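Missing here is one protein chain; the remaining ones are kept as they sit in the complex.
Up next is subunit A:
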């Protein structure tokens, strides 16, 4: 009865379109790739990775929905790269028009193309800059940051520290090389110099062996010796095979940043600023583990949908999409300022946290980097340099 009463009263002060219950349907599609386990067992993926973020986002939306006469339903689907397209087609056939995807770059594109114009996708994992530029899609928004955004966030802090001579070490996989490209671009953009560059070849093998430390302790110093004078070692190891071994093993005593040491992330389990504690405790109570970046990113996507639904009173994808991309949309997400979508490439603007072990050491953009539109546009590809050519105003 109370729900009904709340709905009626909400209608009184929000007479726009909410009268009966509106149902807002979405889905989260996670595409799992079998790979080698991470270097540290602390980083093993939990079974509910990302899905837990969906559950919290849906619960948060439902609490608000109770007052607005809106119900939120989020379907959870997992697939492999081979079955992903089939999975999204089945979702669309069941009437779902908004899908949050956790997939690599190639699969994300395949999903966007298979889903078609009538479906809106929220990319919550793939960081490829090409997805925001030449390969952008009108039906694809990005809640995950691009590599350019995380690289710029890190570069701003290193420049603030006056650490402008970098020793860049990258892995040999395509994702590592793409991250290294983003770091090179960031160095140029903010005035750092890459004084030495090396590639750490992946020669295969198990992530850990009994007494494996003995070899690491000898290998890494040898690998990093005789480098040109540098302030900081910057690691591009998105695959996660070697960067964790760098701190304390480098030949010269230098700090490590990038894929180890000081890491640019969208979320960190120690984040307590701007009400972040409340997200952490809510999440941990629900899922009995700390939230990861994927969880936060999926939560962002569902909250964006929820926020648009609250403000428009609608459950219609086109109405929600137009609102999200419009200038009224603002999302509060424990980052100290409103998050909004870039209308030129569908990227969600967001501050980047710099995690250092168990704490958040800093948050970028650094206050010294100003911008004529939004300070958040100092991170990633800005409008004038965007390679995305979609006219969203049809």
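Following the convention adopted for this analysis, contacts are C-beta pairs under 8 Å (C-beta built on N, C-alpha and C of every residue); 3 or more make two chains touch, one makes a residue touch a chain; residues count from 1.
Heads up, the rule we're going with is that contacts and distances are computed from a predicted model.
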Between "Potassium-transporting ATPase KdpC subunit", "Transport permease protein", "Sodium:proton antiporter" or "PQQ-dependent catabolism-associated beta-propeller protein", which matches the UniProt record of the unshown chain? "PQQ-dependent catabolism-associated beta-propeller protein"
Using the touch definition up top, pick the residue from A:46, A:255, A:275 or A:387 that touches the left-out chain. A:275
In the complete assembly, which of A:40, A:63, A:80 or A:188 touches the absent chain? A:63
Quick one: say which of A:101, A:297 or A:310 touches the chain that got left out. A:310
Tell me which residue among A:228, A:288, A:318 or A:338 touches the hidden chain in the full complex. A:338
Of the residues in subunit A, which ones touch the absent chain? 2, 5-6, 9-10, 12-14, 60, 63-64, 67, 275, 278, 281-282, 285, 303, 307, 310-311, 330-332, 336-338, 370, 374-375
